[in-house]
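Dropping a structure here in structure tokens format, bear with me for questions.
Note that this is a trimmed complex: some chains were dropped, and none of the rest were shifted.
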Amino acid sequence: MSRIAARLAELGLVLPPAPPPPQTVTFPFRSVRIVGRRTVIAGHGPQAPDGEDASPRGKVGSDLTLEQGYHAARLTALSMLGSLERELGDLDRIACWVKLFGMVNSAPGFTRQPAVINGASELILSVFGDEVGAHARSAVGMAELPFGIPVEIEGEVELHP
Amino acid sequence: MSRIAARLAELGLVLPPAPPPPQTVTFPFRSVRIVGRRTVIAGHGPQAPDGEDASPRGKVGSDLTLEQGYHAARLTALSMLGSLERELGDLDRIACWVKLFGMVNSAPGFTRQPAVINGASELILSVFGDEVGAHARSAVGMAELPFGIPVEIEGEVELHP
């Protein structure tokens, strides 16, 4: 078993399967785009363990509490790891994380985006460790997100040669 | 004639000229920045075939319909291709697309950003094909965009060695 797969099992984490195709729109893009050693991760939203979009939807600070937002960011990171595993075959191919761009569907006046996106950053650090998992990051407040999801995150990792 | 130029002609597509400098602000940045094989594309808005900013301006979901937003995203992709052609000389130098970050000026409650940004993704795929044109993507809702444009997209392509 690969090192990261073993670490996921140790943490009791299960990666969700590929999401079902959306019913009202096509997605003419790649969840993960590999260019040399660079691996660019498209915007992901929170996915439940069965692969469906996780509920609840809405804005953090009104429809969702901070804690629910944190959990949504964690489920988003798991969705990103699921996409990476399907594309790479083995998450051990990841040499290091590069960046996350964390977008929070924000109620007016909600300014705790970093505490929300920590749900993703802390998951990645716990799985990959402090050196491989280290990443630059922004955590910012969006006016709207697709389908009303509370969190969307894109990012980039670098592969081993 | 280059392969991509021939494909644009076959599709009846004409790339707009460089936009006129804005009258109320300077733009102290590059539309396209080349660093080795990486080619980073600044945020572009929809450009009419004559080079002017395309109308209408405003928010998708109130001032613009979804269909008008899709068309604006398509005109934005054509503006990006115009900038790339002026900078690269020949669009055949593009080995592959890497990513798009699609920003939709969104009316409150408008959550169909992916269907809007498809106007850009589908244009790029039709011009470059499914392999070269493939890209990671996010499509998200902004509170405001410069000058009230309905769509702004930035991205990155990789050049042949």
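Per-chain residue numbering starts at 1, and chain names A and B are given in the order in which the chains are listed.
In this section, contacts are C-beta pairs under 8 Å (C-beta built on N, C-alpha and C of every residue); 3 or more make two chains touch, one makes a residue touch a chain.
None of these values were measured; they are calculated from a predicted model.
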Inquiry  = Assuming all chains share one sequence, and 2 are in place here, what does the full complex add up to?
reply    = 3
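Rule of thumb we're sticking to: only the chains that are shown with their structure count from here on.
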Remark   = Here chain A maps onto chain B under a C-alpha rotation whose angle in degrees, rounded to the nearest 5, is 120
Ask   = In the complex of these two chains, what residues of chain A are touching chain B?
value = 22, 24-33, 35-36, 38, 40-43, 101, 103, 142-148, 152, 154
Request  = Name, in rising order, each residue of chain B that touches chain A in their complex.
outcome  = 96-101, 104, 106, 108-115, 118, 121-122, 125, 134-143, 158
